[in-house]
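After this line comes chain A, so read on.
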Amino acid sequence: MSLQSGLHNSSSNFAADYHASKEEINQYLTFFLDGEEYGVDILGVQEIRGWEKPTIIPNSPDYVKGVVNLRGTIVPIVDLRIRFSIESKPYGPLTVVIVLTVKDNEGRCKVVGIVVDAVSDVYDIETAKIKKPPEVDQQLGNEYISGLYNVDNKMIILLEINKLLSRATSIADFDKQ
Partner candidate 1 sequence: MAVDISQFHEMFFEECADGLETMETGLLHLSSNGENIEIINDIFRAAHSIKGGAGTFGFQGITEFTHDLETLLDLVREGKREITSEMTEVMLKSVDCLRVMLSELKNKQSPDYSEAQKITVELKRILDQGAKLPAEHNSNTSELTDKTSKNKSVWHIKFKPHPEMLKSGNEPYRIIKELSDLGTLKTIVNTDDLLEYDKIDITECYISWEFFLEGSHVDKDKLEDVFEWVIDESDVVLFQIDVVDENNLSDALAEHEELKEPIINSIDSVDFDITNHNPVLRLDTKADNQKSTDSKSIRVNIEKVDALINMVGEMVITQSMLSQLSKELSSDRYHDVIAGLAQLAANTRELQETVMSLRMMPISFAFNRFPRLIRDLGNQLNKKVNLIISGEQTELDKTVMEKLSDPLTHLIRNAMDHGMETTEERRACGKPEEGSIELKAYYEGGSVVIKVSDDGRGLNVDKIRRKAISAGIIREDDILSNEEIQELILRPGFSTADQISDLSGRGVGLDVVKQNIRELNGSLDLMSTPMHGTSFTIRLPLTLAIVEGQLIRVKDSIYVIPLISISESLQMDVSRINCIAGGMDLYRLRNDNIPVVYLEKIFNHPSADSDQASQSMMIVVESNDKKLGLVVDELLDQQQVVIKSLESNYQSVKGISGATILGDGTVAMICDIHDIFTMSIMSITKVDNVFELESLSGKNKAA
Partner candidate 2 sequence: MATILAVDDSASMRQMVSFTLQGAGHKVIEAEDGVIAYDLAMKTNNVDLVLSDVNMPNMDGLQLIKALRSTENYKFTPMLMLTTESTKEKKMEGKAAGATGWIVKPFNPEQLLLTINKVIG
């Protein structure tokens, strides 16, 4: 499993969007969540960490567990299970947090950690082979899925990570109350 290209690279998923050409191959890091395998563009992956108890943010959505100190930077932690309305698992030494760089609604770069069940692998995925997502998806809603990919008899759900986390990273509405 090679994460070299993704680590220490804070360029956002914009790079992935830019390659419109169908001959393009992009690398995706995949992880498990409640039995399903999801993938994110590896260019957005900053690092993979274990779980540490975050500090609660007052009045935050339930899927935002809080913030942690990542070498001096304050980073929010999002539990994807709760975000996807799946029953949450208790956190422990085996819990994995993937730290991503995403873009908020104003295009600013933000660092966010997502709690997943386990990390899977890195795949080279040809853009041409990515399938469009189906019309309706109960859990996620299509805006978060950038496509589906078949490999080794399984299906990987590729996530549009900026949109998925935008409500965590972007400035809230005028009336916060």
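For anyone wondering why these and not others, all candidates are chains of the complex that A comes from, given by their letters.
The criterion applied here is as follows: contacts are C-beta pairs under 8 Å (C-beta built on N, C-alpha and C of every residue); 3 or more make two chains touch, one makes a residue touch a chain; residues count from 1.
None of these values were measured; they are calculated from a predicted model.
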Any copy counts here: identify which of 1 or 2 touches chain A within this complex. 1
Counting only contacts in the complex, chain A reaches candidate 1 at residues 53-60, 64, 66-69, 72-76, 110-112, 168-172, 174, 176-177
